[in-house]
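Only a single protein chain was left out; the remaining protein chains are all shown in position.
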Amino acid sequence: MKNKKHITCDITVIGAGFAGMVAAARASALGLKTVQVGNSSQLYFASGLFDFLGVYPLHSRTVLQDPLTGLSLLQKEMPEHPYSKTSLEAILKSFDFLARFLQSTGLNYIKPDKENRSVLTSAGTFKPTCMIPETISKGCLLKNDTNLLLVDFKGLKGFCAGQIADVLKKNYPNILTLSVGVPGGNGNLNPAYFATMFEDSSFLKEIATQISPFSDKVELMGMPAVCGINKSLDALTRLEKMTGLDIFEIPMMPPSIPGLRLKNAFEKKLAENNVHFLSQAKIKSPQFNGSEFILNAVNQNMETQIKSRGVILATGRFQGSGLHAQRGCIKETVFDLPVYQPDKRSLWHHLDFFEKQGHMINTAGVETDNVFRPVDTDGTVVYENLYAIGSILARNDWIRLKSGSGVSALSAFTAVNDFYKKNAAGDIDVSD
Amino acid sequence: MKLAYFPGCKIDFYLKDYDTSFKSLMEKLEVDLVQLPFNCCGYPARSTSFEVSVFSSIRNFALARKYNLDIITPCKCCFGQLKYASYQWRENKGLKQKMDCLLADENLFWDGKTKVKHLLSFLYNDIGVLEIKKKINHKLPEKKIVTQYGCHALRPFTITGFDNPHAPRIFEELINITGFKTVEWSKSTECCGNPIYETNKNLSLKILDSKLKAALESGADHICTACTHCQIQYNDLSFQKQCRKYNITPVLFTHILDAALGESRKNNQAKKGCRNLI
Amino acid sequence: METDVLIIGGGATGTGIARDLTLRGLNVILIEKSDLNAGASGGNHGLLHSGARYVCSDPEAAIECAAESKILKKNAGHCIEETGGLFVAVRGDKENYIADFPDMCKKFGIPSKKIDPKEARQMEPSLSDETIAVYKVNDASINPFKLSIENMNDAVSMGACYLSHTRIETFKIENKAIVYARVRNQISGKTHKIKAKTYVNAAGAWAGSIAAMAGIHISMIFSKGSLLVTSKRIANRVINRLRKPTDGDILVPGGVVSILGTTSVRINSPDNIYPTVKEVDYIISEGEKMIPELKTCRYIRAYAGVRPLVSMGKGNDRDVSRGFTLLDHEKDQVHNFITITGGKLSTYRLMAEKTSDIVCKKHRVSLECRTKTIPLPSTHSGEWSEPGVLVNDPFKPNTLEDPFLCECEMVPASAIDTVVDSIKNNGGKPDLSSIALRTRVGKGPCQGAFCSMRILSHLYDNGEIMDQSGINDLKYFLNERWKGEQSLLWGQALAQSSLKEMIHCGLFGLELV
Partner (left out) sequence: MPKLKLSLNLKPALFNTIFQSKLFCASKTRWVIHFLVFAGFTFLVFFHALDELTSFNLFQYYQPTLDPFQFLRNLAGFLVLTGCIGFLFRRLFKTRINRENKTKYKEIFSIILILLVIISGFMLETVKIISEPAFLEMVEDYSDLDEDTDLNALMTYWEKNYHVVFKEMLIITEDTLEKGRLLNDAYCLDCHSKIKSAFVSKTFAMHLGEIANSLNHYRADNWLYPIHYLLSFLMLICLPFSRFFHILMIPFASATHKMTSRHFQKETVSVHPATFAACTNCGICSEVCSVYPNFLITKNKQILPHSKIESAGKMIFSGHLNPEALNQLQLGNDECTMCNNCTDICPSGIDLQGLWKTLPQTLQKMGYPDNYTFVKDKALQERGKKQAGRTYELTRNLAGRVYSFENCVQCTICTNVCPVVAYAGNDNDMTPQQIMNLLRLGEKQMAAETRMVWNCLTCYLCQEHCPSEIKVADIILELRNISNQTAGRLKIMTATNKANKL
């Protein structure tokens, strides 16, 4: 027999990825007693950039400068898409909430603009995105004739300034590169540990002395996104002062430091807001007794019975194990909800990895009503107070559309607001 | 309330202060401590034999069960190991059988009912922050404290269930009621380095040094521990020189709370500990 | 360029011929339209047959296999793991085939030993409990990549020349003989002439189209075989189904994985082949009868190869002899052109020997074949195609100066450098695909998700790549990996591949470039 524990709460968020975190943030901000279950390490995979809608339509691979035109087209053409369930204002509001929430933890984001921003990645490509951390923001100042210095660090795998420069050479001819030797080790640097070194002022000074010779040759400097974890902006500003350059970070492949910053910020603030977090627990045999959900959060040593009026399902897709693909079909793992999916496995994936329309399997997921409550095949709501948010939502190929964070934030925000409106607040307006 | 006091191997010889202040604290909170002939919690044996380590813990549980007592320990390492062993004992049928046989040889048995509490989780869950706050009669000066959580209580969360493993709060809340103020630092949940002190002292101290630097950046006056091993690590002599350089000293949580609960008349040593702090 | 012999095709046979001929003192150029083992040589089980599989269907091949297997074990031991093999029949398999098997083995001198099914299950716990008969044979597993790399390296060390990414454009034929071949470098796009005394067409499945350039018709049949790679080694020995050779009946251990195959699907062209979902499911459903674990285990990837068969006018592809076809085109009025195709990996050396014999006859070289006796040397750059080489090689406790670029298969930066040097030595251009061919890079569970980027930036760092081609290189490499993945993505493999898509499409937006 495992040790048993009982918790009663207003709302349970299953999942601790980006969407789950936003939901828990919103719920706790509204004063709901919140329990969160999941594995927050998924945020190590988050780029830390909040996309809204980057590419639409897919077949023409149109990179959107102005997401709003794309959105209206998408809402017209894809009425089932999560974005089509709500308005532009709601999306902007959810981003706004998110920005304020993160600001309260000391993580500054540049609020959404009318235009998408292009963020340089470590592959030398540009990623269209909407809301970005302040440490990355100066990269948007990059123009074709900018004198740019790209810095990499010896031993930091997967990031080569020369590579980015070579790839960009055609359009950005004035790029200089510099490989900085890291004081106290020239070998194998792991980003998370390396990032902490930037919070040390003596380390910053040594880095700065290597960069300073370039300060009158260039106006802008790009470096891998490893500049500090908990005080990233502070570290970056200090480095800027020492070198006299405008500096921006370039996101690289996971484990991503901007993602880690998000993780820390969410975790800290949510714990302060008294969100009860059950790390790595799994929900087994959830039940609904007519008025509340009874969820068994099981982990190795304990079984926590959660009685909760509402449930937010933010378990993600395959990587987050919200969906599980067997050889023949795709299942939802917690409530066994109906999953919208291609008819057979041969349709799941295209032969070309970079197929422009994207792989069909990425549209699989849970279908919902307008407030993100999962619906049955015939369109009826499965449970009154069960919401599905984030990447588990069907018909949203967020990887291709570059719409991951937007859909997550929007659905989380809408779902929690809806729950609050119906269950706690009466008819108070919760739009703020 | 009556609990079996599990001091762990090190406290008696290396950290008598912790022992006395812990006892004095428990006395003030009206908790009776019973001393049983406990053996090692089994943590050190994790390196050499899984079976041995589990058995060591289970034997302690069986001892406490004999007197129908739950276990309380001030050591995070012991706490973690006891939790871990109880989990393994329950999950692993073959292991359980073997353990049960060995216990029977000594006329002992265990049914899995004994609970183990760490000082902090006991204060937080069983006594309650508000209850303690009521008893505080001595407001301590506003000093800045950073907390050293101690790995083995915190992780793996799915076994210990101590507190949110990524953003724990218990320790801070318990300190903040005393008047001391906790400040944030990046390394509160990281290891102190003690587990490899014997084998790789160099690395062990390097880790400790990085912690001290981070604590300094946060502007703390003291590092507060609630674990025998962490405190022993911070007490390391070669390291203390550096502490003095940075002007940060390690303090035991029991000293802080003990001081906040008023001076104890009986216990001289505990009194001294409190005084040093204020 | 001028040489004695121009070999077309860099598979096991082509490289084998190159080594054989250089050992007999001839000058050789080997051209390959992509890179080593691009065809059937890279798309097979990696099984060194004991011959037992063919005792009933093709005794001739069986005897050849048995003899060759002995020679290879002696001379190329470093490419071979002597696993031993089992022939296993499960309930429902044809009784008379089982009954005939030992006699046939005996008849053709192939050692086999009956084993009690219970004992067999102790030897290989993964075997089904429906097992009814088991025979032990001398099968072994062979690393075809290492084999070709070592053959080529040895040939190059003796003066041969290897040109990768070089495709035959035309043959200039005059007086019933090829005067020169015009070839095009696929990467630079430049063409040039290669003049040789003899031309050997060892293009495997593409032998027909090469021959066609010389105006000769060879009627080829293309039979696609798909294979699956499991994420772990399921059995220690080669496990064959004891029945008439058909689909999904062999499981071969290959280092740390097992390879399950195959299928036999008639296709029209040997280009652009890939395993399909249907094939994958079929192979698993057949394999799981023999080894139930195959139903649930994780698969890393699937790949397909094309068996180049020369039509003899029979019906079923499986009935076509697996023996090889060696054609001296003198009869077709091209005197200095030889085609070698068909056959199997196990007999590649024999095929090379026979071909070289003809070449030597034409060149009036009287030296005997020496590959039978001279062991294949092991080279440093060849070693990295072996899984976990690191462990064999001086294990540096200090990985700081030499970080692993491919974490899954633990390939350090120094290994990449070694391989890059070797590629450059052979006149090739180091890119992700050619590196992956010669190392274990990208063959682990992550299928290139992380290592591709790390290696690419390492190459840029070292100045091996200087321009924008890196992105295309990356895309090409990932797509090649993807072809092998897409048919078996479910469970954890799907989670892994979605992570890969998140990185390369979601973050880097490579699909937009």
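Structure notes:
Letters A, B and C name the chains as they come in the text, with residue numbers starting at 1 for each one.
The definition used in the following text is that a contact is a pair of C-beta atoms (placed from the backbone, for glycine too) under 8 Å apart; a residue touches a chain by one contact, two chains touch by 3 or more.
Not measured: the values here are computed from a predicted model.
Considering the full assembly, B:H152 is the residue among B:K23, B:H152, B:H222 or B:H255 that touches the omitted chain. Among C:P111, C:P292, C:G427 or C:P445, only C:P445 touches the chain left out of the display. Contact with the omitted chain, checked across C:P387, C:P430 or C:G470, is made by C:P387. Note on the undisplayed chain: of the listed residues C:C408, C:L437 or C:L507, the one touching it is C:C408.
Looking at subunit B, the residues touching the absent chain are 9-10, 12-16, 37, 39-40, 42, 44-52, 55-56, 59, 102, 105, 151-152, 154-157, 165-166, 189-191, 193, 195-196, 198-200, 202-203, 206-207, 210, 235-237. Mapped onto subunit A, contacts with the missing chain fall at residues 39, 41-42, 44-45, 185, 187, 190-193, 196, 254-255, 279-280, 319.
For subunit C, the residues in touch with the chain missing from this view are 125, 231-233, 236, 253, 255-256, 298, 387-388, 391-392, 394-400, 404, 407-410, 444-446, 449-450, 492, 495-496, 499.
What we mean here is this: only the chains that are shown with their structure count from here on.
A count of C-beta contacts for the chain pairs A-C and A-B puts A-C on top. One inter-chain figure worth recording: subunit A and subunit B are separated by 37 Å, centre to centre, where each centre is the mean of the chain's CA atoms. Shared contact sites, meaning residues of subunit A that touch two or more other chains, are absent. Residues of subunit B that touch subunit A in their complex: 83, 86-87, 90-91, 112, 115, 156-161, 164-169, 184, 186, 213, 217.
For subunit A in complex with subunit B, the touching residues are 1-3, 5, 40, 196, 199-200, 229-230, 263-264, 267-268, 270-272, 277, 279-281, 299-302. Of all residues in subunit C, only 274, 276-278, 281, 284, 399-401, 403, 405, 450, 453-454, 456-458, 460-461, 463, 465-468, 470-471, 474-475, 478-479, 481-483, 486-487, 489-491, 494-495, 498-499, 501-513 touch subunit A in the complex they form.
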